[in-house]
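All protein chains of the complex are present and in place, except for one that has been dropped.
Letters A and B name the chains as they come in the text, with residue numbers starting at 1 for each one.
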Amino acid sequence: MSRWVVRRLLTSLLTLFFITTITFALARVVPSNPAVVYIGPLARPAEIARVTKELGLDRPLYVQYVDYMRDLVHGNWGTSLATKQPVLGGIASRLPATLELILVAMAMAVAVGIPLGVLAAHRKGKAADTGARVGAVVGISMPVFWLGLLLQVLASQWLNILPPTSRQSLDVAVLHPVTKITGFLLVDALVTGDWSGLQDAATHILLPAITLAAYPAALVTRMTRAAMLDVLGQDYVRTARTFGLGERLVLWQLALRNAIPSTLTVVGLSLAYLLTGSFFVEIVFDWPGIGQYATNALLNLDYPAIMGITILGATAFLVINFVVDVLQARLDPRVRLQ
Amino acid sequence: MSVTIDSPDQLPAPYRSTGATSRAFRVLRRKPSALLGGGIIVFIAFVALAAPVLAPYPAQGRGLADVPARDLPPSSLHWFGTDHLGRDVLSRVIFGARPALGVSLAVVVLAVLVGVPLGMIAGYRGGWLDEALMRVTDIFLAFPPLLLAMVISALLGASLLHAAIALVISWWPWYARLARTVTQSLKHEPFIDAARVFGVREPLILTRHVLRNATTPILVQATVDAGTVILAVGALAFLGLAAQPPTPDWGLMVADGRTTVITEWWISMFPGLAIFTLVLGFNLLGDVLRDVLDPRSAGR
Partner (left out) sequence: MSALLEIEDLRVDFSRDGHVTSRALRGVSLSVGEGEAVGVVGETGCGKTLTGLSVLRMLPENARASGRITFEGRDLLALSTRELREVRGSRVSMVFQSPGTSFNPVFAVGDQIRMVAERHLGLGRKEAGRLVVETLGSVGLPNPSGVMRLYPHELSGGMLQRAMIAMAIICRPSLLIADEPTTALDVTIAQQILRLLRQLQREQGFGVFFISHDLDLVGDFCDRIAVLYAGRVVETGATGALLARPRHPYTRALLEALPGRAEPGTPLPTVPGTVPTELDGAPGCAFAPRCPLVVDRCLQERPPLAPVSNGHASACHRSDAL
């Protein structure tokens, strides 16, 4: 098993290397001039020339490449052309907000999706099943950015409240902020017993998380239903029923445990989707995560920041796939005991 | 005496490929979700084609502003209200069907045209060609979904064309993989062996026999993907990485109304609803297609 882990790590690093190289190459194909992005479009040619030299953009491509890769490994991910701040720091400071949103959304999706999928399979053809299937196909058809706006409109029209934006109310953030331990507001507030802070953070994360959770919840529902239908037709389920075991035990333990690997695959795919999906939710809800950082980087052609985001995204994706594969192997007793 | 066969039509009947697709269409006609999904798609296609005639304010649909009439709520004059530049939202949504359908279908078709031949050849030949294809697709598929398209589109310069190119680049590996898998499973079917034995040359084998049997899974995947591509185009447009003003693109329209969505909700809501409806149509149709065609497809 550990030989497989090592081989996986090596291929992942190789893939990461390729991705970085490709993105670097793409960034150099850029029609725009990074120096211009750096100092602004109104600069004079002399200024542009100076900055070009300063940023090392006049050196041969392969020199720039080698330097960049070397810096990467040493933790220097370059400086953002737009913010003039280190890219790594910029990403790292905004990461917890995005991570918290993604994790809460994923938890919601699983908490809703799995039971719904199980019930739909158990009551195949009946009202609950049709309802779940309709809900699921609607869930995968909604553009996430539209859903976020829709929820805001509904909240303001039906509940007559101004839907909260950002992560915390202004007065909480300024007057009695939550002590920072992990960077996850919900966790920090809980741990320090800051109940008003917890409530504030929870009300702020609610709508964005629901928006982000809709698509994965639909996917999880569909896959769980399909896998459960397959499992419920197996001999061993018939055996359990023949021996008089209760339907609840059969469904939620004996059958579901066999359907979980398929659901896990979908959870992995959903997390990958959430990596970029979160950008949109963050824009719509003014959430201070990497979404806005990334979008600005893309629109401004801030190529060090774009590189940083790409490397982060690809790494996260590789990590997710790796973890999912490890979990799959652990879940299947036929593999685990090798 | 040797027999040479120059065309698969000269092969004896049992060795021709099956017609799963035509069988399927007959069944589809009876399923309600297929009818609903297909109906939605046909309707929106019609709207796209007849846009200049259907739109109450076609010039505004294309981009003409009428600033004094801006931010008007829905009324009998403007069923969907007007946007920040006074343009009739209904007309904009109607004209928006054109880029939505056009670009998405173009992306899917191109991704299939690029990916399927590569996948088929790699799957049929095997060997280093296959390995190479697998490694290349691995790299592409290692990018988180949509991120690659965002980066490419941004770097090329945000426009509808560049967004389309970016999406084709992101999507072709899926079809290459799919075509490869299907080809590999078909490679060992008796009728392919028979064709080879009779001397049919490889390009013909691939195009007539393999392709005809591969169309069903590819068609199913393409229909399911069409919805996802529409969402992707809309997403890129929302970020400003695709269509630029004054193009009537649904994603762009949603972005336009974003900051004032509480007060002038119609500017974002209706274009978004349009995206949702079209994607729903493709998903409904794709689901039914998959259910109907999967149990019957050969070798899966």
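Please note the rule applied: a contact is a pair of C-beta atoms (placed from the backbone, for glycine too) under 8 Å apart; a residue touches a chain by one contact, two chains touch by 3 or more.
Predicted model, so just to flag it, every value in this text is computed and none were measured.
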{"item": "Left-out chain, listing which of the shown chains it touches", "value": "A"}
{"item": "Hidden-chain contact residue, picked from the options A:Met69, A:Leu245 or A:Val326", "value": "A:Leu245"}
{"item": "Absent chain, residues of chain A that touch it", "value": "234-236, 238-246, 249, 254, 257-258, 331-334, 337"}
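Here, only the chains that are shown with their structure count from here on.
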{"item": "Between chain B and chain A, distance of the C-alpha-averaged centres to the nearest whole Å", "value": "25"}
{"item": "Partner chain B, residues of chain A touching it in the complex", "value": "15-16, 18-19, 22-23, 26-27, 29-32, 137-138, 140-146, 149-150, 152-153, 156-157, 162-163, 272-273, 275-276, 279-280, 283-284, 295, 298-299, 301, 306, 309-310, 313-314, 316-318"}
{"item": "In the complex, chain B residues that touch chain A", "value": "138-139, 142-147, 150-152, 154-158, 227, 231, 234-235, 238-241, 251, 254-255, 257-258, 261-262, 265, 268-269, 272-273, 275-276, 279-280, 283-284, 287"}
